[in-house]
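The structure under discussion appears below in the form of structure tokens.
Apart from one protein chain that is not included, each protein chain of the complex appears where it belongs.
As written, the chain order gives the labels A, B, C and D, with residue 1 at the start of each chain.
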Amino acid sequence: MKTDPKGVLVGSHYLSGNHACAEGALSAGCRFLSVYPIMPALEVSERFLARAKEVGATFIQMEDEISTLAAVLGASWTGKKSMTVTSGPGLSLMMENLGLGVMLETPCVIVDIQSVGPGLGLPNRPSQGDMMQARWGSHGDYEIIALAPSSPQEMFDFTIKAFNLSEHYRVPVAVMSDEYVAHLKEKVVIPPANKIEIEPRRYYEGPKDSYLPFKRDEDLVPRMVDIGEGYKFHVTGLTHDDRGYPIMNEECQEYNVHPLVWKIRNYVDNIIEVQEVHVEDAEVIIISYGATSRAALKAMEQARNSGIKVGSLKLDTVWPFPEKRVAELAKKVKAFAVPEMNFGQIVLEVERCSYGNANVFFVHHGEKGVENTDNILSAVKQAAQQNSVKDGIIECE
Amino acid sequence: METLKTKKMKEVHPMEDVLRMNRIPHIWCPGCGIGLAVTAFAAALEKAKIDLNKVAIVSGIGCTGRVAGYIKLDSFHTTHGRAIAFATGIKVANPDLKVVVFSGDGDLISIGGNHFIHAARRNIDMLVVCVNNFIYAMTGGQVAPTTPLAAYATTCPFGSVEPPINIPYLADSSGAVYVARWTTLHIRRLTNSFIEALDKKGFSVVEVISPCPQYYSRINRLGDGLDMMKFYHDNTEIRHGEDTKNLDIGFQGKIIMGKFIDRERPSYTERFD
Amino acid sequence: MSPIINAFAQGIKKSGVKPAEVCVPSDIPFEPNVVKQLGVDYFHTIRGRAIVFGTGLKLANPALKVVPVVGDLMTLGGNHFVHASRRNMELLVICVNSFIYKKIGGKSVPSTSPVFSLYSTFEEPFNIPHLGNSCGAIYTARWTALHTDELVNSIAEALNKRGLSVIEILAPGPDYYTGINNIDSNLVKFYHKNSEIKNNEDPRNVGIMPDENIVVGKFTDKERPTFIDVYNAQLSKVIGDKFTPYGPVPTSRTGAGLGTGKNESGGKDG
Amino acid sequence: MKANPRDVLTGVHYIDGDVAAGYGVLAAGCKFVAGYPITPSTEAAETFARVAPKGNAMFIQMEDELASISAVIGASFAGVKSMTITSGPGYTLMMEAIGFGAMLETPFVLLNIQRGGPSTGVPTKTGQADMMQSRWGSHGDYEIIAISPDSPQELFDYTIKAFNLAEMYRCPVMIMSDECVGHMTEKVVIPPAEEIELEPRRLYNGPPGEYLPFKPDGDFIPKMVKAGAGYNLYISGHVHDERGYPVTNEEFKSVYLRRLVDKIRRNKDKIIELKEENTDDAEVIVVSYGISSRVAVRGIEKAREKGIKIGNLRLVTVWPFPDEKIIDLAKTTKAFVVPEINYGQIAFEVERCCHGRANVVLVPHSGAGVHNPDDIYDAIVFAAKEKKKIEGIVEYKTKLEKLVFEGGFKLKE
Partner (left out) sequence: MNLWRKPLDLQDIKVARGEIHIIKDLCKGCGFCVEYCPKDVLEISEEFNTKGYHPPYIKNPDECVECHLCEMLCPEFAIYVTLKEDNNVVKSASEEGGQ
């Protein structure tokens, strides 16, 4: 399905990541934004609000982040594509309703502009410290999709993609950006509406009285209806059956929760997207995502110039994690270098998926500036010289 | 009796249009008043002459939180305390809908207190039904912000030490446009209140005082549901338009009921446009 | 130093409370040198939780004077304010209200984007004294940052109240990104000029309305037993002599505290 | 330091896990508990509320979980040991403040009686699906300690240990129990007070002028003072330097943040407690924690009877994860079997530390119940027979899954 041209600001623009994100949302057909102001995500809501009237979108500033996501879930059930945007502390507060979103299988998008944590941290400095939180932050078992854009253009593209994934798999999708990308200004090309493919909502189209809100299709995703159409359905955050009625036993828990996990895990190949450069002959591969991939690609070029065979694997989709691809590559290469703006999160996943076939070097990145490649280069050099596989993650000072 | 038995399978309650009869019997204890609040609400829905397809009901967690599951509307059982926030999203995204939040005192006033006062301030057009049974019953009888001073609960084994909140006063001071309080015994007046409130544009609050025979009454030795109903009969007073600051409820003290606030204020969606 | 901090420092001095006993949990950043000059203990908490952080401090050591200074009292922390007032937790809540309202007194007021302000332009702000009063606060007052003397007196008075007191200070500017020192002086002058003092006014009537003068003054001043008073009274009633009252001996005017014991947990340092 | 006899209900009790935890809290010298009712953890809070006046302690039921945890952090800074009690959804609400507590290096304890999730899930029945959340649930980088007891006796013992660890490492300590243990009634022996060793608060005694609230001692951990004692504290949830003043310069970010993770990572050996059985020459090792470890014993015994060389590794401390131990064991064993009441959390950690040397068989469970020991036995047999190395986790298909998804089954309310 093509998108509604009303929200698409066709042309080539010079936009910050945050503004590109707002444009991406409007282009994807998002018509409801609920926020609580938090640095460094403010510009998304400003841009959205400025454009809301002409596009016919709704904007509400709620009293806290808890209610923000609750309102987004409510709005999504009225048939509007909905989104919220926040930063680390806000994401922490949203976790409970994220769980509700997973349980009600509500499509919605959460944009997280990561800043340094924990606690109040540094609200105006980039970080990638919420990556594990996006996957594990709410209680109970679930799977989620998280994308990591590395430029304003990707902020635009990935926001649209996030809406599409979210409608297709009926799961909240997180766009895990960071302060650097959010405030970085670059050229963003917005294609015309007929070039933007969007995923329509998976509506139920049967007789009204036989609608079952959690009856799963072949691909384990149930179909939705809007509020106010006379379906009179019931949904609950409790463990429920197909009708959405709570049942408190082991069998129902299995029946309800296992498909929540399967509907993502069984389709990882369709969901995951990675960008690979020079991996064919690489001895060392830099695995990166979000803003760090900007430095990673630069470091790769620099290392190639100095004669080290380095490749790059950029994770567009961070969750679900591209386990298979990393495992394949691990057999071919000597080592992975993983630069992250945290003290080790995705690198643990890389360690897990390399199955002892390659060394894993962790580069604590960002101290000298996000685009600085010194640390990555020294890690890459170290990695290229290391011929035996060591136990555990090797941390580069 | 014989005839009743033979006809039984065909019998349907007149409220089956608005209730999910296939889920009833419900989970509430014998003598619990939540069922009465639901009866009154169901009766009001039938009498209010509104398009039932356009009504959404949202509940939080707790005994009253289960109400959404028994009413045959588009119904949502959400997280603890977030019913109003969830409903705000529904209402703002689609202003054509009538949104009702049906939840308990702990859910709406304790953990959801912030959403309650903010929705009242914004004057989001919704009806909030707060069933007040003075205790957290679903988790086994913990002290609630409505538990009267010196009443017992499991987390205040020596009597509650916190003055209870006056829900109508809180709603009034935050800007609600319609505030009423009834007990479950005053079922017809409660029904009429629901009808009025459903018709009202803006944030309306109806507090329903309800017996909790299994926890509140048992811990405080107040008898069963029927005893509580008799208590309501003897110790209530109707005072329409009473100043909301006089509506505190003491332990086994007089309960003042009535319609206290009925005013006009532009609602959120009106202001937004 | 900003007028608020100045008034706070003088208020502490005037009240006779030792600054070392004062704890200030706050969600607005204070400059380190400001805290040094005040001589208090300062905690920069997460957004909206200053009051509950203060509740923890107070209950763990009832000898402390806890003064939550909050910038977003009524947004994230609204519920905590309601319930702390209801419990009558012994706190002095200083609410630095930096709402930005588009039009006051017929004149246009400089306003940033509505996303930055705590209230969107099409929403009515809370009447904080009224809300506080309705939930059970024993002392409510509102001043602009330029009502210096009144503010100092109010702070000094409220510091010696037993129970939840709330002082709303109208001071556009400070929030958790710009800090307490960053006051928009033009706007606060404007507020000061367009305000009118009405002490003991019914808090119900002091809502801040567009095109009307802002009512400032002291609105509520009453006595009610505090949370710890009621706790001690109720438990001694139920348990009897075996019960050791919690906290230090209250210098009670309300007569609710019956305690004789000393506080074991907080104690010596206080 | 010994426990105060007034706080210790010495004797042999027949109580459930929640109550045992409540007694443990008091015995550990905790003087402040803030909580909010949530099934299935309420009994612990109720117990403490009942015994609190005996120890001159304060229990307060706050308006929500956000308030509870913030009050607990505040109380800890006022100088008393404090804790909160919750379950899944409440735990999730506490996430922001847990990170804040970690940032301020606040000693406090959190008891999480896990239930079936996600969202409201199955409130009255068990689950173990918050394990990863306890480590990763808040934003930013931090480390915590998590303990998983498997009996009411352990809930008592490890509650005390949790307080000791919290005071020693100045970090949040989570007791990740579950509904099954919480509501299991067993014999609990409470020793006399003089046998209970408590870790006192690491207080600074020097003059106020020289005190730096975040200046670490040799072992990475700074000393504390009580609020209101004249030290003119400046404590900030922002990234801060040793004085507690906010740092805005990015270059110092890791200088001051690093210690939050290092103080746990470098003291790992001292923190981690494991229970091992026959792991030296085992061909298959069962790695389990909490209630699953008790269920696993049945499967293990059955496997042993059949002549399989089987080892048992029980994680008492789940976080920090015993990486080195698993790495070592992976060198000698063929496979790990990980039964847990979720669809794979700790199993991922085991897989990570195997480095491809041993297979990892996950025996999942939906929650709302415990494993069928036969499932664990079958998984052990499978793991023992499997000759080749399998990449990735082998997810064992449980009897429950077959029952529910393979034909003819109808859900009953």
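Structure notes:
Everything below uses one rule, namely that a contact is a pair of C-beta atoms (placed from the backbone, for glycine too) under 8 Å apart; a residue touches a chain by one contact, two chains touch by 3 or more.
These numbers come from a predicted model, not from an experiment.
When the omitted chain is restored, the residue from A:209, A:280 or A:397 that touches it is A:209. For the options B:28, B:231 or B:268, the residue in contact with the chain missing from this view is B:28. Seen from chain B, the chain kept out of the figure touches residues 1, 4, 8-17, 19-22, 24-26, 28-36, 38-40, 43, 72, 184-185, 187-188, 191, 224-226, 229-230.
Please note the rule applied: only the chains that are shown with their structure count from here on.
Drop chain C from the picture and the touching chains left over make up one piece.
Per-chain CA centroids place chain B at a distance of 38 Å from chain D.
Touching two or more other chains at once are residues 53, 63-64, 66, 89, 96, 100, 119-120, 236-238 of chain D. Shared contact sites, meaning residues of chain A that touch two or more other chains, fall at 63-64, 66, 89, 96, 99-100, 104, 119-120, 123, 236-238, 245. If each chain is drawn as a node and touching chains are joined, the picture has every node linked to every other.
Put simply, chain B touches chain A in their complex at residues 20, 23, 52-54, 56, 58, 68-69, 72-80, 82, 84-94, 96-97, 114-115, 118, 272. Residues 110-114, 117-118, 121-123, 145, 149-150, 158-166, 169-170, 172-175, 244-245, 268, 271-272 of chain B are the ones touching chain C in the complex.
The part of chain D that touches chain B in the complex is made up of residues 35-39, 42, 45-46, 49-50, 53, 59, 61, 63-65, 89, 119-120.
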